[in-house]
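What you see is the complex with one protein chain gone and the rest in place.
Let's look at chain A:
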Amino acid sequence: MIAMDLMHHSSCFLLPTIPLQRRPSLTYALLVLNQNLPRFTPLLWNHAQLHLCADGGANRLYDEMPLFFPQEDASDVRRRYKPDVIKGDMDSIRREVLEFYASLGTEIVDKSHDQDTTDLHKCVTYIRDSASGLDKSNLCVLVVGALGGRFDQEMGNLNVICRFSSMRIVLLSNDSLIHLLPRTYCHEIHIQTSVEGPHCGLIPIGTPSKSSTTTGLQWDLNNTAMEFGGLVSTSNIVKEEKVTVQSDCDLLWTISIKKL
């Protein structure tokens, strides 16, 4: 086995409170894109230091956050869940939503002249380069709304996490979470069994893998080759609380999120 640095992964952000760990804790940024909000969005919001909406994601926040708190006044909920930044093309956000958040102090960053990158790409770049007051040394970007909807957009969003392979970016939906396992590390994934699993997969999304090795899965890989058109590890099952993965190419790790 090649000696490589270890990269640890844990879906602590899905837990009500994030437990203290020996490793330095992560700073979370939450990015809301333009799909229905997953049911755990308020939980992610509470863990995040920075809250960003990409364009139409602001509509989702405005329309759907109050639905999670039906007992409360909608305006109170909207004020409490106010994004720090709204960024993007601004071709989807409704005028009254933009004005509402702008009046509350949300920073509006209009990038309508840049048509070459997706909203997710723009926002990840912004978080990486510009976001002030954010401890970026151990940053993890949580993204809701990147999956489902138009398939070409979903693939464009997967490509963003492949391109920003040195950043921790987690795509979340009601059903699944996805993040990259860069090939330059051995990976330890600490499974939070109260909120995720057991269904999982390892996806050689862009390049055939000549050799991947895992522990902790029902169908472990053992120097196994994977590629689209051949073997892709899907409908696998997490068997242990720690899963390890090592591969010669970047893989997408995906695990199901429990419906509680």
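Points worth noting:
The rule is short, and it goes like this: a residue touches a chain if its C-beta (ideal position, glycine included) is under 8 Å from a C-beta of that chain, and two chains touch if they have at least 3 such contacts; residues count from 1.
Here is the rule we go by: contacts and distances are computed from a predicted model.
Missing chain, UniProt name from the options "50S ribosomal protein L20", "thiamine diphosphokinase", "Golgin subfamily A member 7" or "Vacuolar protein sorting-associated protein 16 homolog": "thiamine diphosphokinase".
Contact with the undisplayed chain is limited, among A:Val32, A:Val97, A:Ile203 or A:Val243, to A:Ile203.
Here the missing chain is touched by one residue of A:Asp63, A:Glu107 or A:Asp175, and it is A:Asp175. One chain of the complex is left out; on chain A, the residues touching it are 118, 147-153, 155-156, 158-159, 162-163, 165, 173, 175-176, 178, 199-201, 203-208, 227-230, 232, 234-236, 250, 252, 254-256.
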